[in-house]
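The complex appears here minus one protein chain, its other protein chains still in place.
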Amino acid sequence: MDTINSSIPWSLIMPIIVLQLILAVVGLVSLYKAEAIRGPKWLWVIIILCGNILGSVAYFIIGRKDAS
Amino acid sequence: MRQFLLFFRKEMLEMGRSFKWLWVPLVFLMLGIMQPVVTRFMPVILESSGNMPKGMTITIDPPSGMEVMAQTLGQFNSVGLMILVLSIMTLISGERQSGVSQMIFAKPVSYLSYAAAKWAIMLSLVTASFVLGYAGAWYYTVQMIGSVETAAALKAALLYMLWLWFTGSLTLFMSSLMNSAAGIAFVSLGAAILLSMASTWLPRYAYSPGFLPEISVQWLQASEKPTGDLGAAILCLMCMIFFFMIAAYQVKIRKSNV
């Protein structure tokens, strides 16, 4: 494992993790502020937290109701 | 022109408030970065998964930088294309369906400005997302895999962006014709996939916008440089203008639905 760890350029991997975090946080903030969404909020919280980027993307595409 | 700016400003605001300006470019950036990263660590991942018979070594030829860039375009052409279509599909149909368009079009507004603002916002979103994603892929490929030939990569990017513009225009065109969001997404994605698949069956002299992704991949990979890019690009631009004109006309004759 040591060889793997040392061979991973963490400075390049970190941005990916940060990006995922940003997407998840933005998704959660938008969910918190949203007045109308499809489906229960708690379900979307789980999806956003567990679904990596796909979870957040799914929320933005399916969960948000843009027109009222 | 004044009305175009008013409409465009409203579209910008809407895309900002619905977080589209954030998540669509971010998803493209992720798509772009992931390909070189996954490629780089594939041997490590396979090794550590550990279900190899003892003594067997895997020899994967490490792909070149250009190959990884080509694979990234492949990612854009599946997940990226879907994200793109889904994020803009209701741009025209949504307002007609909800009924806001009744109030807008009862005012002395220009339909051409209205449609032009829709096109402008679509092109902005597509361009920003693609440029960000491609730049990310380029940087990571150079850092982790190997060198990328600048001229070829730029040319490939330009041709591929045209293809995304075409798909975006097609989606807006469908959005002006149809009401159901699912229908718009299905037809637009279906047509785009069919067009790009058809490029492998069609003879080379048939210029189709569907050739564009194929041609840009070839610019990155093939030893001999592809032909027919100019024809496909011109036809693509002509299709976009055609889609725009029809959509503007549709907006004029179908001002609302309710």
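By written order: A and B. Residues from 1 in each chain.
Definition applied: a contact is a pair of C-beta atoms (placed from the backbone, for glycine too) under 8 Å apart; a residue touches a chain by one contact, two chains touch by 3 or more.
Everything that follows uses one rule, which is that contacts and distances are computed from a predicted model.
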Out of "5,10-methylene tetrahydromethanopterin reductase", "ABC transmembrane type-1 domain-containing protein", "Serine palmitoyltransferase" or "ABC-2 type transport system ATP-binding protein", the chain not pictured bears the UniProt name "ABC-2 type transport system ATP-binding protein"
Touch assignment to the omitted chain, from B:Q3, B:S64 or B:N179, lands on B:Q3
For the chain that's not shown, point to the residue among B:I45, B:M103, B:A198 or B:M245 touching it. B:M103
To test your reading of the contact rule: which positions on subunit A touch the chain that is missing from view? 35-36, 66-68
What residues on subunit B make contact with the chain left out of this view? 3, 6, 10, 13-14, 17-18, 98-100, 102-109, 253, 255-256
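We take it that only the chains that are shown with their structure count from here on.
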Which residues of subunit A touch subunit B once you look at their complex with the stated criterion? 4, 7-9, 12-13, 15-16, 19-20, 22-23, 26-27, 30, 53, 56-57, 60-61, 64, 66-68
Contact residues on subunit B for subunit A in the complex? 18-20, 22-23, 26-27, 29-30, 33-34, 37, 41, 44, 48, 83, 86-87, 90, 94-95, 97-98, 100, 140, 143-144
